[in-house]
Structure formats: C-alpha cells, structure tokens
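Note that one protein chain of the assembly has been removed; the remaining protein chains are unaltered in position.
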Amino acid sequence: MKHLLSTRDLDRATAISILDVALDMAALGTRDVKKLPALRGKTIVNLFYEDSTRTRISFEAAEKRLSADVINFSAKGSSVSKGESLKDTAQTLDAMGIDAVVVRHSSSGAPHLLAHSGWLDVPIVNAGDGTHEHPTQALLDAFTLRESMFDDDARGKGLDGLNIVIVGDILHSRVARSNIWLLATLGANVTVVAPPTLTPPGIETWPVRLSHSLDDALEAAPDAVMMLRIQSERMKAAFFPNAREYAKFWGLTAARYRKLGESTIIMHPGPMNRGLEISGEAADSPQSVILKQVTNGVFVRMAVLFTVLTGAKGDVHE
Amino acid sequence: MTATLLQPADMTRALTRIAHEILEGNRGTSDLVLLGIPTRGVTLAKRIAATLAQIDGTEVPVGALDVTMYRDDLMSNPTRATAQTDVPVDIEGKTVVLVDDVLYSGRTVRAALDALTNFGRPETVRLAVLIDRGHRQLPIRADYVGKNVPSAHSERINVRLSEIDGNDLVTIAEHTSGGAA
Partner (left out) sequence: MYMSNEILITGANIMGEATADILVRDGVITAVGAKLEAPEARIIDAKGLIALPGLVDLHTHLREPGFEQSETVLTGSRAAAAGGFTTVFAMANTSPVADNAGVVEQVKRLGDEAGYVTVRPIGAVTVGLAGETLADLGSMATSRAQVSVFSDDGKCVHDSLLMRRAMEYVKTFGGVIAQHAQDPRLTIDAQMNEGEVSSRLGLNGWPAVAEESIIARDVLLAEHIGSRLHICHLSTAGSVEIIRWAKARGIAVTVEVTPHHLLLTDDLAENYDARFKVNPPLRTAADVQALRAAVADGTIDIVATDHAPHPHDTKDCEWDQASFGMVGLESALPIVNTTLVSTGLLSWSDVARVMSQAPAQIGSLEGNRALTVGEVADIVLFDPSTSREWSTDDVVSRSKNTPFSGITLAGSVVHTIRHGYLTVTDGLLVDEKVVAEAGGFRG
C-alpha cells in the first residue's frame, strides 16, 4: 500500500493487517518507553489546510512514537494564505526531500491529486478531504469496534455480522463515507439514519440500509450507534428547521439513551455538540467509547504510517 | 534438493541440551526470563521452559519480543507484519535468554537487543538458537546452539514446529523464491 486515500479501495486483508499492526502499537501504551525506532530518519509533513487540532495532534503523536521527524504545515501563517497553489506547495515539499505527506484539505480529492498528479512522489495519507473521506477515522472506529466486541480475541478478525447504525449528516460527512465502505468490507451491516435533506443522492446503490427513523433503528438493538457531528453552517441552509428539532428527531437524547440496551456501544468522531446530536448523558455513559476512539486513533495512525512508509515493494510480508 | 538437518528426536535432544546448558550457565533458574522472537522463537522458548520445569521443577517466565519496528531493513524489504510483544515480568536485573529458530546475519538479534532496552536493563542477555547457519554480518554469537550448520547464501533453512506447522523438522534446500530465512 503506497498511499491511504480512501477506504473504498482498501481490501479486507490490508484493512485487517492495519488493525492488527495497530494492536501491537496499542501494547506500546503500557510500556515505560512509548517510542519505536521504525521511522527514524523519515520526515513526515502534516499539511493541514483546514483547522483540526485533534487530528493533527493524533497524527503528530503517532509520527513521534515511530521516531519520525515531524514538520507541521498549516494554511495559517504559511505561503498558502498568500495564495500559493497546492501544486506549488507539493513541488516545494518534494524539492525539500520529505518522505510522506499527511494532508487535511477542505477540497474533496486534494489527497488524490497529491498522490496522482506527479507533483511529488511520496506516500500520501488522507487526514480528511472535504466531504469525501477520512480513512484513518474509519480505521480507528473499526479498531474500537473490534476491541469492544472481541476484547483480547480481536487479532485477525473482521466485523462480520455486526449491526452498526450511523446517524446524522451523511451528505456532508467524510467520516460516514469512509465508515460505510470500510464497515462493508469488514462484513458489518450498516444502517444509516438521516433526514432526507442530509442523505446523499444515489445512496440506494451503497452497501447500507437507509432509515429516516432513529427510534426504529435503535429498536433493533444494534451493536453500535455512531453519531455524526452537525456542522454549524448546516443550521442556516434549511437542511432542517432548527437545532431543537434536529436534536428531537435525530439526536441521541437522554430519553433515547435510556431506552438503549447496555450491549449497544456509543461512538462519536468528535468534537461533539453536546445537547444537539448527542446528550451529555449518552456521551458520558459506560457504553460510550468516545475517548477510546481518541486513544485508538494514535495506534491506528501509527499502523497506517508504518504500513505506507516501510517496505520496498508495498506488499505485506508475513 | 532438500536435506534433513534435524529429525523430531534430534530437535528434542537439542532443546534438552540447551535447557541443561542454560541451567549450568545461570547456576539454576533464579532471575531467568526466556523471550522468544516471533513466530517460532516463541514456541521454542516455551519448549525450553517446559524442559527447565521438568529438570528443575520451577516455572521460568516466558514471553515474546517482536523486533519488527527495530529492524534496520524496514525500507529495503517488503513491509513486515508486526507481531505481539509480551514481556511478562520486569526484566531489570534479570538474566534474559533470547530464543530464535535460526541465527544468520545477526540483524534480528541486534534489533532484539535494541527492543529489550525499552523494557529495562537486564543483568545479562544470552542468546539461544536452534540452528546457527553462519554468515554473520554483526559481531554477535549465540551462547546456546542446537546445531551448527555450514550453509551457502543460496540455501534456505526451513524450521517446522508441530505447534505451528504440524510436525517437527528442520531442512535445508536451494533457495528458489523470495523472502528471508
């Protein structure tokens, strides 16, 4: 695997292999020395055109634990704000001899362009592009699901037969897209719940079941419910009447949480709008794995960086 | 052409001898920790521990030490899958015996010594291998050897263990396809 651009082009064996490597990375958390020398001498650029402190920090922690040299490049205070094109920036980084780029961009497809335009020839990791994909988030969600379901027995496993409900702004969510493809590849049954205004056209061709009733979807006692963040700019664009109504129909309210069985875990990619898509009671509940998702993010990103940056031929050696 | 180096009985004998030598070198089993290098090194370490228990009647802690992330050939060889590391006890001040199936260039052991430093500072580190095939690239030697096998670079040594492969057997053959021994 040279790049990680999307979960749609990730095959099952590669996905499971990344999750298994992440398991070994997780073991590192219990040691005194939380650092591995695998990427010593490699320079990784975190190219962030969009503010995202939590994702950047997660990648940075992953890079540092693998002993890579890290350069943070954010659109603010760089030549990007002076109007330098993505192409010029990419060619500049290439000329500096860097080894990999982790890119977050508000334009869908920007990582794809970096990987395939010929502007630079290094592994590209997509850290979220527009409303397209956020593959490392989906991998860490899958890792967290596997851990929650199988505990110490997770190694080598997919998510076959698990029932996962994804709720919210599917239309604009890169997290939802990446999760839908990856969960399907790993064998889970995915139900998406969204108002019709926030449902992507053509979703009937996707490997999901669509529902417009959160109560119906939760009635079926799924293994996990994944709440998506509602962006504030959607409030003004008539996708739904107002925040109160969104919470009432599409939010994991305290009442809905209380009806939920203990076997359903609660996920959220963060940052949360408490009281909007998720109530505080649900977010802080025993079956919430929201903080575990954050923890696992570092391990999964270590596994991804290790996978794209090592190896001469890009295939997995057993 | 495939030639057999160790039959099942030979292997048992070799491991029993290694267990005795460890006891002798360490003057007993106190402060002893066996760490196998995945995958087959871990199985061998467990067998040696079982033999030690038979001889001495004490349980020696056995663990696994994955060295993938410490290798110096990560960029030149195909991507390796990592394996589990499990260091069951604090190794500070202990005698650690690293166990691997085949000793060749010495680079795996070099990586293991690096990995070990992240878990503490053992009093002594020893190395036990089932097969030493020569061709060292680093100043490393084994303390306990099941069998010394002079080999050519072009040959490949195949270690089979019943727990993993269904039977015990060590063979040597002309190398035909890619992949490290």
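Here are a few things to note about the model shown:
By letter and in written order, the chains are A and B; residue numbering begins at 1 in each of them.
By definition in this document, contacts are C-beta pairs under 8 Å (C-beta built on N, C-alpha and C of every residue); 3 or more make two chains touch, one makes a residue touch a chain.
If you're wondering where the values come from, they're calculated on a predicted model, not measured in any experiment.
In the full assembly, the chain not pictured is in contact with A, by the touch criterion defined above. From the options A:G97, A:G161 or A:P201, the residue with contact to the unseen chain in the full assembly is A:P201.
Between the chain not shown and the residues A:L113, A:L214 or A:I290, the one that touches is A:L113. Remark: the omitted chain is touched by one listed residue; of A:T131, A:N163, A:Q293 or A:T310 this is A:T131.
Residues of subunit A that touch the chain left out of the display are 8, 85-87, 105, 107-110, 112-113, 116-117, 129-133, 171, 174, 177, 200-203, 205-206.
Note that in this section only the chains that are shown with their structure count from here on.
Taking each chain's centre as the mean of its C-alpha atoms, subunit A lies 39 Å from subunit B. Of all residues in subunit B, only 66, 68-71, 74-86, 114, 117-120, 179 touch subunit A in the complex they form.
On subunit A, the positions that touch subunit B within their shared complex are 1, 17, 20-21, 23-25, 27, 31-33, 35-38, 66, 155, 306-307, 310-318.
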